[in-house]
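Missing here is one protein chain; the remaining ones are kept as they sit in the complex.
Now for chain A:
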C-alpha cells in the first residue's frame, strides 16, 4: 500500500507561502494545575515543529489551545499576526489529525474527506474531485467508498490526514497521529507525513512523545517539560548539543557517568573530553555520553560484556566496568561481542553535557 511515495503524487494544494504561528506567554490551567506556564513558541512559515515531551508536559495542551479546543487563561496566539484566541475552532482554518481514530463511522472515506469542503459549501462535483485528489496524495485513491471499519489503522490515519489537508488549511496539527499504529506502519506513515508536509509547505505542529518520530519528521524540535519549552532546535542541535541533561536523556540515549570538570574539560576514567558548554564551573559532575560516542578499541578502559542485542541496522551492547559501572554502546552489526567476553573501550571525544552532582537525579533514564 506504500509503493507510491517515491513517485511524487500531485499535491492537492498548491504550494503557497506558509503561515506564521506565534504563542506568546500562553498560560493554561486545569483545576489549579498549570499545563502551560508562559508558553512561547514561534512556528515559521512552512516549518514543521515537533513538540516532544513526557506525558503531562503540556505538549498536547499547546496543540489543543492552538486548535481552539481549549481556551487560554493568559497570553496570546497569533496566526499571521492576527490574534485568534477568541476565534472558535470551526473558524480557525486548521487541519487536525487525532491520536485516536477519528473518521466519521457513518461516512465513507471519500465522504469523510469531503466533510470539510461540505462545511465550506463547495459544490458536489468539485468536492468529489478534490477529495479524490487528496486521497490520492495519501495513496488511497482506490478506497474512496470504503468505511472506517473496512480500513486498517494506518489507512484510517491516512484518510484522516487527507481529510485534514483537503481544505488547504493554514496550519496542520498532528496530535500523536502514529501512536496507535504498529511499528512498521508507524515508520512508513511518519516518512509519508514528512514528504507531504514538505511538498505542500504547510506550517505544521506535530505533538509526540516518541523522540525518533520527532527527530525524523521535524525541522525543529521543541522539548517540553512542566508546561514550558526546555530547549528548541534542529534535531541535530538537540542531539549533539543538548542544553540540559534532561534533554540529553530525553533525546536519544545517554550513559550517565561520574566525572570531574576541570579547566573547561570533563574528565572521565582518565579521558579528557570537550564540553558542550565550556562555561561549566569546575567540580564533580555527572557526564552524559551518547552510546555511539563509545567504541571498542585494542586497549583502553577494560570492561566485561553483559549483553549484546541486535537492533537491525545496529547493535547495542551493555558492558560492566571493573568498578561495577554499567555502560552501553552502539556499534555496527559486524562486531558481535559475546556475553562474558573481556573487551577494551575508548571514548570518541565528542562533546558531552554535564550536570553538577549536587543537583543530580533530576531526570530518569528515558529510552
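Assume a contact is a pair of C-beta atoms (placed from the backbone, for glycine too) under 8 Å apart; a residue touches a chain by one contact, two chains touch by 3 or more; residues count from 1.
Quick note on the criterion: contacts and distances are computed from a predicted model.
Chemist: The complex lacks one chain in this depiction; which UniProt name from "ABC transporter permease subunit", "3-isopropylmalate dehydratase small subunit", "Cysteine desulfurase" or "Copper-containing nitrite reductase" does that chain carry?
Modeler: Spelling it out: the chain absent from the display is recorded in UniProt as "ABC transporter permease subunit".
Chemist: Of the residues listed, A:21, A:36, A:96 or A:109, which one is in contact with the missing chain?
Modeler: Spelled out, the listed residue whose C-beta touches the missing chain is A:96.
Chemist: For the full complex, which residue in A:109, A:148, A:238 or A:287 touches the chain that was left out?
Modeler: Of these options, the touching residue for the absent chain is A:148.
Chemist: Could you please point out the chain A residues that touch the chain left off the display?
Modeler: The missing chain touches chain A at positions 67-69, 88-96, 98, 100-102, 104-106, 115-116, 118-120, 147-149, 153, 160, 163-164, 167, 173, 180.
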